[in-house]
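Every protein chain of the complex appears in place save one, which is left out.
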Amino acid sequence: MSLLEIKNLSVEFGSQDNPFRAVQDVNLSINRGEIVGIVGESGSGKSVTMLALMGLIEAPGRVTADQLVFDGQDLMTMSPAAKRHLVGKDVAMIFQDALTSLNPAYTVGFQLMETLRLHMGLSKSEAQKRALELLELVEIPAAKSRLSAYPHQLSGGMSQRVMIAMAIACNPKLLIADEPTTALDVTVQAQIMDLLVSLQKSQDMALILITHDLAVIAEVAHRVAVMYAGEIVETSPVPEIFYRPHHPYTQALLASIPEHSKGAERLATLPGVVPGQYDRPIGCLLSPRCPYANEKCRNEHPKLTQTHGSFVRCFTPLDEAGRPIV
Amino acid sequence: MTTPVQSANTAVAPEMAAASYSYPSPLAEFWASFRANRGASAALVFMAFMVIAALFAPWLAPHDPIEQHRDILLLSPAWTAQGQWSFLLGTDELGRDILSRLMHGARVSMTIGLVSVVLSLLPGIVLGLVSAFYPKAVGTAIMRAMDIMMALPSLLLAVAIVAVLGPGLTNTMIAIAVVSLPSYVRLTRASAMSELGRDYVIAARLAGAGKLRLMFNTVLPNCMAPVIVQATLGFSSAILDAAALGFLGLGAQPPLPEWGTMLASARDYIESAWWVVTMPGITILFNVVALNLMGDGLRDALDPKLKKLA
Partner (left out) sequence: MFNFILRRIAVVIPTFLGITVLAFALIHMIPGDPVLVMVGERRLDPEFYRQAMQRLGLDQPLYMQYLHYLQKLVSGNLGESLVTHEPVMAEFLKLFPATVELSICAMLFAAVTGLAAGIVAANRRGTAVDHVVMGSALTGYSMPIFWWGLVLIMLFSVHLGWTPVSGRIDLEFDIPAVTGFMLIDTLLSGEEGAFASALSHLILPAIVLGTIPMAVIARMTRSSMLEVLREDYIRTARAKGLSPVRVVVVHALRNALVPVVTVIGLQVGTLLAGAVLTETIFSWPGIGKWLIDSISRRDYPVVQGGILLVATLIILVNLLVDILYGVINPRIRHAR
């Protein structure tokens, strides 16, 4: 049985009669100890999906799902109090901007120990001991003195390490990392990524990695889900997706990597922009931008279907040569 | 749901294309934004009525404000059992018509507000600009002086000034003008300083604009938004402070129908004649609320960036 099973998860914002669907019918399952990447451009619903899973969508937003099961427990029917017992303990999340994600009014030690005391019921001295271990685990130098430091005294990379320490404090079964390296310097990015992967192995947790960076996916992920305009358009095992994308959007994403365009004058781009609230196409959401779109694509909405070990939301998935199969 | 929206879009589109060449004037834009604020619009209508009442009090008021109807002392308002319709809000302890006094009081309060705002606004702007343009010795000296004035709460400083100058309407206006000076100086200075670094000011400088021209033609118009808002709020606090001074017996002197002065003499009747106490107070409260609402509305309409500071 998989660790996380999401069936038809949707998230709506705005008023009841004029809603905006930020996430639509997302299906995703994660196995224990697996690293799954989620890629897609800004606003494609990657983060919102994960915030919905964590129960962090605020009042005007509405979350619906046919199934949202984590570790055998149904998150949709669970009481808020029971859910809070799970969130932060068995499922933890780290965010893009670590500097603003730490509370400026409290020391690193306080923020770390808060989680430990809440979820593990540790005493103050036990929590302090464990907090120190955690800081050493995330390779923070002079860990002891950092416990009494305030967030504004830390660098971006250091803050992200603290965030990671907080997230893994209670040995979570699933860690969600929402663009954990985007706000960092390039040299620090690699260090943080290495740290995350080594922790994933040593702590034996599943890791969902939200990112723009396909290179990172290629290096660390086992599987990848590609999102476009609130929908998953393709899920594939990692080596395959790079040499055989099934969805035209995935193809376009890969083509936009500089390394893929060696010798080309310009980077490949898809014309047009992601549809917004008022210009959502009736058919396939990519149809206005897709070079292969036909009449059917424009009028019918494709479902996620299995092809060669991948799931693709396309009427004319691509073949090995990158041409649509008609 | 998408269909009506889309059709609405297509209907609007040709007009938009035509209109895109003529942007709405800043005034029209401001007005539309102000109108959208219901509280501020209602306040504006209320203040319009007050201004009319103040301007035309001698003709609109049913009675002379200081005429004493000796036979009907402390007459209760018209809707009560003993009331008379010719004295809508009743009479005070000397038999004077309260409504007429309130209407004439509006003249007094509006005059105090207007005069004291102008008296502090103009020097405030000048001092603020000067301290922004000469930030070293002169600017520091001005700001230090303002800090000292700010150390005392405005009403207390006004009381001190009136204590020295003696009570009365003119001295009330002077005192209020003096105490509200620092807020205009600081505001003008702060916004002028931030404008001074902008490219258009540097451009004007390079084009050879003189100091005075830079101050008043280039920089000042761009600092006016917060100053206008402050002037509106200053108007309301002028009315409030003047009424407080009047209440303490340090402001306008009887028989002048000033709202605060009316309350001072009404204190003895809290057990017998509630209307003598209630009417002037409600009038002050409504005016101040309306002016504050207008100030908030002006701020939101003039400068959306300031909105969240409310």
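Read from first to last, the chains carry the letters A and B; within each, the first residue is number 1.
Keep this in mind: a contact is a pair of C-beta atoms (placed from the backbone, for glycine too) under 8 Å apart; a residue touches a chain by one contact, two chains touch by 3 or more.
Computed from a predicted structure; not experimentally measured.
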{"item": "Given B:Leu75, B:Val108, B:Leu250 or B:Leu302, the one touching the chain that is not displayed", "value": "B:Leu250"}
{"item": "Residue among B:Val108, B:Ile142, B:Val159 or B:Ala238 that touches the chain left out of view", "value": "B:Val159"}
{"item": "Subunit A, residues in touch with the chain not shown (by the definition above)", "value": "54, 56, 81, 84-89, 92-93, 95, 97, 100-106, 114-115, 118-119, 150, 152-153, 163, 166"}
{"item": "Touching residues on subunit B - with respect to the absent chain", "value": "144-145, 147-148, 151-156, 159-160, 162-166, 236, 240, 243-244, 247-250, 260, 263, 266-267, 270-271, 274, 277-278, 280-281, 284-285, 288-289, 292-293, 308-310"}
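To be clear about the criterion, only the chains that are shown with their structure count from here on.
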{"item": "Rounded Å distance, subunit A centre to subunit B centre (Cα mean)", "value": "54"}
